[in-house]
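The structure appears right after this line, and notes come after that.
Of the protein chains in this complex, one is absent; all others appear in place.
Naming follows writing order (A, B and C), and every chain is counted from residue 1.
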Amino acid sequence: MKENIVIIGGGIAGLEAACQLLDLGYKPIIIEKSDHLGGHVADWNCLFPDMTPAGDIVSALISKAADANIFLNTEISFVNKLQDSYNIMLSNGISIITRIMLVTTGFSVFDASKKEEYGYGVYDQVITNKDLEHWFNTGDDRRVNDSAMNAIGFVHCVGSRDEKARNSQCSKVCCITAVKQAIEMKQKFPEAMVYCFYMDLRMFGKKYEDFYISAQRDYGIRFIRGRVSEVSENIDGRVIVKAEDTLSGKPVKVTLDLLVLMAGMVCSQDSTKVANMIKLPLDSDGFLKSADNVADIIDSPKEGIFYAGACTGPKTVPETLAEARAAALKIHLYIMKK
Amino acid sequence: MIYQGKQKIWADYQKEIPDNHWFYVRSCIRQNFFPGAEKMFLEICRGLLKKDIFETEHHTTCGGIAYHCDTIPQETVMTIVARQFALMTEAGYENYVASCITSFGNYIEILETWKEFPELETRIREMLWKACKREFNKPKYVAHASDLIYKYRNEIAARAKFRLVNRFTGEPLKVVEHIGCHYAKMFPARGVGGAEYPYVLCGMIESWGGNVIDYPERRHCCGYGFRQYHVKANRGYSLSNTYKKFESMEPYHPDFILTNCPGCPYFMDRWQYVIAETEGKTYGENGYGIPVLTYEELASLVLGYNPWDIGLQLHQVAVEPLLDKIGIEYDPKEKYKGLNEKDLMRPELPGVLRCC
Amino acid sequence: MDFGFKLSPSSAINLDKVDTEKFAELHRAEPDVYKCMACGSCTSTCPANRFSGMSVRKVILGLQRGKEKEVIAMMKNCMLCGKCSMVCPRGINTRHLILSICRIYGEDMK
Partner (left out) sequence: MKLYDELLKDYRAKEGLKTCINCGTCTAICPAAEFYKYDPRKVMDIVQSRDEEEIEKLLKSDFIWYCGECMSCVTRCPRKNGPGLVIMALRSLSARLGYFTCSEKGRQLYPLTRLLTGNILNYGYCVYPDTFKWEDHKESGPVWKWHLEHIDDSMARLGANFKGNGPGILRKIPQESLDELKSIFDVTGGTERIETVNRFSEAKAEEMGMDMEEYFRETFEHTSEGHLNNED
């Protein structure tokens, strides 16, 4: 089939949609800015709640999508609107005429250094959820010192539910990610005390609550209900965390060897860049605006332009994959109708 | 500690500070406890750097302390401040510099509140007219006096006679900096360096050769607490908060503490005395305390002024060990003398805290 | 010298200094103790709560925050009626837990 379908972004949403479109007999084009496919999930180690290796998910998708036209290290230079299609100029000099685009530009991890009081980038022993996954994958991070991990803390809601950080939204996956990472750290350092500082624990997904119970019962992870207010460094280079233990109504402090910030999801710059080029509106949460947030999350307000995944808001991996499949079907039906 | 991380944040919080032509308002606490500091601010800015800093005898307290002791309504403090702005307007200035941090915070808070509630500004203008028959323009720039010294820090360094270096070891002096809470905690963008890692004093210390120490309770309040100090029954609060800071900085063995708020040096100086007398604990070397200086005093010291002309005798914690480290010469007999060598006797010695 | 005021003790909970040994022993006897999610069902159903402030949720929390003294004082009001066991959504056998606490922290109770 000759119809050009342009998928912007080669993360799991773009890959899954491409797989489905290939199965339907199309030859979609994937445009990916970086030098590899898989997006954020490719940087992750294991996925909740069954500890599925993220690499397996990504490599399966990549091999299934291999027949698509894939442009790595490629960005969109500009888009011209034609009569009833678009002319897309790529940074590699190729231009594509299409009337169908699937936006799968995903999210960005919140820049944790903007929460200045948590000292990311200032205090040595403060890392993010993403840094920790990197360490799980590579074992390479001098901040995680195998010989001195007696106390480890996780801070929920970093750059989420925070008007000062200009993101009042919940990032959805950090609670369960913190539980997962806390368990993994406890497995690696069984003698360590592991604390999670949370405001609410949003255990909404399949088996999440069981995962949380296991973290409590089987791993003895301490959950403290209070948002971290301040982090500082002591003379040994360890970090001191201050919060209120709101359940006892008292300030609480603890000294830690490692503090992991659960940086949230914000709309990626790539999403806003694409939105600017195709004149797509942003929703009040800063993510791309769907035709309808309940009935029609996959449709953009513009004809022929569809969304899948975290470009419209924080999503889990299964949610993203489901949206990608739904988007492929939508695109297929759209082509059939014409 | 990753120094570059702090530099990145500092770069985000640079505020515009005009170079010259300031309308100057004094600080109640500084005039009482560190009068020499205000003298030296004007001496350095006017005498040495030839800046135009204007003062009128008609300005008064901004009412900030009374306001934060909850003894006057918000409209009252706002109208007092509006009168100060009127004095500035009448004198033909538009840059406003305050010696006090409570004042500085007060001015910023009032201007921001007026921005959000313009009807309140209109009411205050009416009240000022009714009370004083005065009108005012809002200042174009509001600075704290430490912002100015920060701005002039390199000029001061260029004229300095001393560096913040321990002359016995050749090492930079270890300096704790303490920022008044109302400098940037309410409006981080209004302070040099922001609220979490303020740079206003760090900049001076670095420029004059010292090393800044960051310790866990750096951001904690000195413990003033307004009503928690002015009422005798509450002073345990104030004392306990200072104690918490000193316990936290103790392992770093700072050579001195630098402050930009007029109240903090008083509390951090005097509570060391009280802790020594009641708990038997001292934080400096050999039974001394840790000297607590204002930025005007420190600038004057590096510029080579006589320590007793700038008022260091009014500190309860003796500054002599610090002067010795920097290599500043002084005459101990001069310390408590009046003008023309007039004999004023000397203060009694505390029981525990070593003072000479 | 009497200044008319003095240092006040800090109320902050310092987790570095909380002794975790007894709680670890309790955990060995009652693995479910960590399952508490502080929902407060036990408190709202406790007949002793109204007049004494007794709350199993607060007992579990207090023991992890170094507040054994307060907890023991609170627990003296428990009548072992077991209503809390019936309402716990996490299925903690709170009655059994209370007995284990009495056994392990027995000395502190005197």
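Convention: a residue touches a chain if its C-beta (ideal position, glycine included) is under 8 Å from a C-beta of that chain, and two chains touch if they have at least 3 such contacts.
None of these values were measured; they are calculated from a predicted model.
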Exercise for the section: Could you list, sorted by label, every displayed chain in contact with the chain left out? Expected result: A, B, C
Fill in the blank from the handout: By the document's definition of touch, the residue of B:7, B:20, B:60 or B:154 touching the omitted chain is B:60
Completion exercise
Across A:34, A:214 or A:246, the one contacting the chain not displayed is A:246
Completion exercise
Touching the hidden chain, out of A:199, A:282 or A:335, is A:199
Handout entry: Positions on chain C where the hidden chain makes contact
Key = 1, 3-5, 8-12
Problem - Residues from chain B at the interface with the omitted partner, ascending - result: 26, 28-29, 31-33, 35-36, 38-39, 55-61, 63-66, 68-76, 78-80, 83, 105, 113, 116-117, 120, 127-128, 130-132, 181-182, 185-186, 188, 195-196, 219-221, 223-228, 230-241, 244, 270-271, 273-274, 308-311, 313-316, 336-339, 342, 344-350
Completion exercise
Touch rule applied to chain A and the missing chain gives residues 117, 157, 161-165, 199, 225-230, 242-246, 249-252
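The rule is short, and it goes like this: only the chains that are shown with their structure count from here on.
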Practice task
If you tally contacting C-beta pairs, which comes out ahead, A-B or B-C? Let me know.
Solution key: A-B
Fill in the blank from the handout: Per the C-alpha means, the centres of chain A and chain C lie apart by a whole-Å value of 39
Problem - Touch list for chain B against partner chain C, complex - result: 232-237, 239-240, 243-244, 274-275, 277-279, 351
Completion exercise
Touching chain A in the complex, chain B uses residues 1-2, 4-6, 8-9, 194-197, 214-219, 251-252
Practice task
Sort out for me which residues of chain C touch chain B in the complex.
Solution key: 1, 3-8, 10
